[in-house]
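With one protein chain held back, the other chains of the complex are shown just where they sit.
We just call them A, B and C in the order they show up, numbering each chain from 1.
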Amino acid sequence: MNPRPLSLLSGGLSALLALLLVSALWDTPVHEGVSASVAGAMGHTGVAHPVTAVLLDFRAYDTLLEMAVVLLAVLATWSLGRCDTLPARPVQGPVMRGGLRHLIPLAVLTGGYLIWAGGAGSGGAFQGGAVLAASGVMWVLAWPRRPDLPAPLGLRVGVTLGVAVFLAIGVAGLPLGPGFMGYPPGWSYGLILTVETAAACSIALSLVLLFLGGRPWRDAEDG
Amino acid sequence: MEAQGGYMLVAILLTSLAPGVTIFFLREEQFALRTFLNMAGAVFKVVLVVALLVGVYREGYTYRFSVTLLPGIDLVLAADALSLLFASLSATLWLVTTVYAIGYLEGSPRRSRFFGFFSLCVSATVGIAFSGNLVTMLIFYEMLTLATWPLVLHRGTPESFRAGRIYLAYTLFGGSVLLAAVVWLTVLAGSRDFTADGYLSALYPEHGTALTALFVLLIAGFGVKAALLPLHSWLPRAMVAPAPVSALLHAVAVVKAGAFGIVRVVHDVYGIPLAVEMGVMRPLMWLAIATIVYGSVRALFSQDLKRRLAFSTVSQVSYIVLGVSLAGPLGAMGGLVHLVHQGVMKITLFFCAGNFAETLGIHRTGEMGGVGRRMPWTLAAFTLAGLGMIGVPPMAGFITKWYLGLGALESGQGWVIAVLVISSLLNAAYFLPPILIGWFGCPAAPWDRERFRGHRLETHWMLLLPTLMVALLALGMGLLASAPYSPLGWVSFIFGVAPGHGSEGFAGGAGP
Amino acid sequence: MEGMSDGLTWAAWLLIVPLAGALLAGVWPRAGRWIALATSVLVALLALGAAAQVWTQGPQVVSLGGWVPPLGIGLRLDGLAAFMLLVAALVGLFVGGYSLGYIPRDGHGERFWALWLWLWAALNALFLSGDVFNLYVTLELVVLASTALVALSGGAAALLAAMRYLMVGLLGSMAYLMGVALLYTQHGVLDLGLLAQRGGEGTAMMLAATLMSVGLMAKAALFPLHVWLPPAHGSAPAPASALLSALVVKGAFYILLRLWLTVFQDLAHPGVMQLLGGMGMLAVFWGGFMSLSADRLKPLVAYSTVAQVGYLFLAFPFLLAGPGGWHAAVFLVAAHATAKACLFMAAGNLQEANGGDDRLASVAEVMRARPLTSFALGIAGASLVGLPFTVGFVAKWILLQTAITSGAAFWAVGVVAGGLLTGAYVFRLLGPAFRPGPGRSGRPVPVLREGVTLALALVCVLLGFAGSAGLRLIAATPVAGPGG
Partner (left out) sequence: MAESLHAWPFFGSGVLLFVLGLHALVTRPHLLIKVLAFNVMGSGTFMVLLSAAARGSGEPDPVPQALVITGIVVAVSATAVALALMLRLYPILGGAGLPPGPPED
């Protein structure tokens, strides 16, 4: 199809879809969704913040699979090939590096805080992991030489850790009573914090590796 | 009556299936092993079929084996008198043809593949014979399509590929029509075993239109392989296949599978009374008559020997349908007995044609002049079978036509005898000239490529022996028609009628 | 909260084992093949156990972590899910065995194993999920694993095909997610069962149905949204092609069917269902004609998937045909999955023996010299056509029977005509193998691979006797609306 008719067709259909969506949303009833159930169950979970409770307890299985998506994305980019060059040139001069020297520890601190804060307020593994990853990306970008990344096994374990810990805790629920992806009563808070920490580390590492866009080590086929 | 060891039926299928599958994976040069497997399977099959024959005839056993395919639908193998008629024909002729094929294909490439598919074909044919219901028959019928196609292609020439394509187009189409019809019938009436006088009469006249449409679809589906008139044109083209294939498959297995299916549908699904009441027998008869005449006329104008035989097959197979459509026991006997008679006579003719082609390079009827001096035994066999086809007493073909004639009179349609006479005249017109010039003419030119000159026999013994055996068989079936295990005897047993007598009891279907 | 029932235990292990295998294989790629082998055997046994569980105890819907929907996520282990799990396990087992002979042992090739196990884990999660948002996450897992598998061979064609597939996959997922948003806005729940109870026919529901259906149809490669499929399935490595064609498109179909059986049951009007079925029939013919005109082996097989997916969409008109009408299409999933996996495996053998060239004319020479693979190709082809003694015949029979029982004989005509078309391209593929001339066995192909290919072909035959059992298993699916 020629670009122009295609564009017209797509534009027309998109506009129609927009109208339909708006009118459909207009008609939907106001309801409180699941908030009542969540509020009712908050007493039975170890964390105080409802969003974290949904993420890591009520719908923990979603979150497990979501972390699996991140890990799978890393494996998929690795399978595409090696990252030959870093995505950007390092910036020369003392300002950048001096600034980073302060920024990176600060970002790590912030990330760590966010993970911990997720138990009670806004925050959590993903927010914390994202901040940590940002510091990692800055580190990668600022480094003048090829990054001296850990050996493949270390990397692999690092990216897998979050899913593995979560899965292990989920499986532990089977013999312990609450079932798959359930926490034994009283253990919720500790286990959720463990999962959050592992998840944040893995996510941070994964995001940095995704930023590289390929395997950061040489394989036989790379020649 | 209690069903006896159904495993016998499975064993009969396996006698050709197992060697067939094994042979595929043999190397080309494993001649001895391949031959042993072929022959052992063929002999064993004949032995098992004879055991069943005795069991059914003497002890009145019925054999049944079933596996569930889908809820309410079973794969049923059953041996009744009618299925044994077809099974014993296939088993016997398979044995003979295997010997012939080993001789015929000596030294040619890809014999493992050939014999593999050959055995699969026979398995499918025997499966059709022992099918206890329409679903099972459909399954084996389609399997036959699948297994025959590579044999049509076997020579690998562009011509055989064209023939293969046409064969496949016709048979897959027929198979699809049949599938649709059988599913429809199953939805309507459930999946039931074949029973004498059919199982559909309760649905008439409520579902009259559906039953008529189904009848048309079923006949069309089976008619493709039986080479009924508008659906016949694959058969002459398929003659590009090697002679044993033409002989066994196109003269016996494939077309007979179609004809046998029609017999089953008319007798054991609808039942004669219902079919007559529905008024479908008369159109079927006209179709058969048209095919008989058309096939004969085309044969008369075909100069290629195998093509002439193929059109003759088109014509002769419709005798079976004609017999069935006469709707009386005598006509049905004539039709059914022709299932065997035509098979044996036609295989003789194809063997002879193969011998002529292999030994002297003769492919056209005009080249047969003086062949009797060079190959007297083969021409003698050809003569016997040709006369049989024409219906000269005491050959087997005469018995057929006699009973068909009786059947026509019995059902008050004496004019059908005129059709038989015309057909016989046409048969004579296309069979007698080659026979005559073969005995009394002279070679118009030296043979294309002559082999086996100066040998003790006129051709390879593995080609000659089977030819003579089937020729004698054809003669014997005519001479000894009233013996208990002769085809006629067996057909009388099927219908519970003493040979040579009238219609004192018409069982109408399979099984005593 | 309440104790775990046995059904959930089976379901949980069906999620845990492939996921754990995938994690292990990712950490330790060099042991990938052994991890994959152990995992596939284990998952196959678990799938059998789960099916036995459904068979004896009936369907089970259970909630994870003890949180009952709408709060938590429910898993559904019913006949439909168990059947799909079994099909995935069966195909997975054979593809795994085949890959042992396909994937080189040198370092980097081993990445296949982890990706394959990820795909399997994702599919198992997809089949078991009872929550529309959770299904979205599983869909994304499937898309990413599939993309990586398509791109695995690394050539330009493979990368381009992977990119196109990813784009279509993501677009489909996003359309699906908007549908989820609409559903949640309308009903405030995500559980399939609860959504089914609320039902409804308003604009939001219709729009959600449209968005989700179109998104999933794109993922299932239903004509005319199929253009991404032939290059993607044609350029992936053979075992990956087998998985993609046999299972991945079925995953999208499964969700679509599941949605129409539950959430959108009130919208299943005859017109809509006939439209879906009609598109399926168009796919049958378009895919068939494209297969017929393909001159290379893998595109031929890939286009045939486009055609066969069309048959699956007969499930929708059959939904209204009476109780369990849709069972026919689900059974066809098993038939097509086994046949198509076998065809791709055979194609992989032939292509490799022929030095990477898969033009039909030159592959024929190799076919003549490789009876094991050719035999497998023949049987799988026959199953695709629906010829007897194969599972394809039984599936076609059930389709026809359903069509005729429901009085919609025109679907039967379509099925029969489509079967003839299938016959035309399958026999066109097989025909050249019978041309004269010497065979050429070409480059060596591990006997293991040829053996596994043939074994899967024999499974196509054996499953022909599993029709009753399969239908009984599928029937153990509670359906409240049409089709129940």
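Convention: a residue touches a chain if its C-beta (ideal position, glycine included) is under 8 Å from a C-beta of that chain, and two chains touch if they have at least 3 such contacts.
Everything numeric in this text was worked out from a predicted model, so none of it was measured.
Novice: The complex has one chain that is not drawn here; which of the drawn chains does it touch?
Specialist: Per the contact definition above, the missing chain touches A, C.
Novice: Where the complex has a chain not shown, which of C:Ala36, C:Ile103, C:Ala161 or C:Leu292 is the residue touching it?
Specialist: Final answer for the missing-chain contact: C:Ala161.
Novice: For the chain left off this view, which of A:Ala53, A:Leu161 or A:Ala204 is in contact with it?
Specialist: Residue touching the absent chain, from the options given: A:Ala53.
Novice: If the hidden chain were put back, which of C:Pro230, C:Gly251 or C:Pro371 would touch it?
Specialist: Final answer for the missing-chain contact: C:Pro230.
Novice: What subunit A residues would touch the chain not displayed?
Specialist: The missing chain touches subunit A at positions 3, 6-7, 10-11, 14-15, 17-18, 21-22, 25-35, 38-39, 50-51, 53-55, 59, 62-63, 66-67, 69-70, 72-73, 76-77, 80-81, 124, 126, 203, 207, 210-211, 213-214.
Novice: Pick out the residues on subunit C that sit against the missing chain.
Specialist: 133, 136-137, 140, 143-144, 147-148, 151, 156-157, 159-164, 166-167, 170-171, 173-174, 177-178, 180-182, 184-185, 188, 190, 227-228, 230-231, 234-235, 296, 299
Throughout what follows, only the chains that are shown with their structure count from here on.
Novice: Line, ring, star, complete or other: which describes how these chains touch one another?
Specialist: Contact map by chain: line.
Novice: How many angstrom lie between the centres of subunit B and subunit C, each centre taken as the mean Cα position?
Specialist: Distance between chain centres: 43 Å.
Novice: Please tell me the distance, in whole Å, between the geometric centres of subunit A and subunit C computed from their C-alpha atoms.
Specialist: About 29 Å separates the centre of subunit A from that of subunit C.
Novice: Where on subunit C does subunit A make contact in their complex?
Specialist: Residue list for subunit C touching subunit A: 1, 3-4, 8-9, 12, 15-16, 19-20, 23, 26-29, 64-67, 70-73, 106-109, 111, 114-115, 118, 121, 125, 131, 133-134, 137-138, 140-141, 144-145, 147-148, 151-152, 154, 159, 178, 182, 184-189, 202-204, 206-208.
Novice: Considering only the defined contacts, which subunit C positions touch subunit B in the complex?
Specialist: 371-372, 375, 382, 386-389, 393-394, 396-398, 400-401, 404-405, 412-413, 416-417, 419-420, 423, 427, 431, 434-437, 464-465, 467-468, 471-472
Novice: Can you name the residues of subunit A that touch subunit C in the complex?
Specialist: Where subunit A meets subunit C, its residues are 20-21, 23-25, 27-29, 31-34, 37-38, 41, 57-62, 65-66, 68-69, 71-73, 75-76, 78-81, 153, 156-157, 159-160, 163-164, 167, 170-171, 173-174, 177-183, 219-222.
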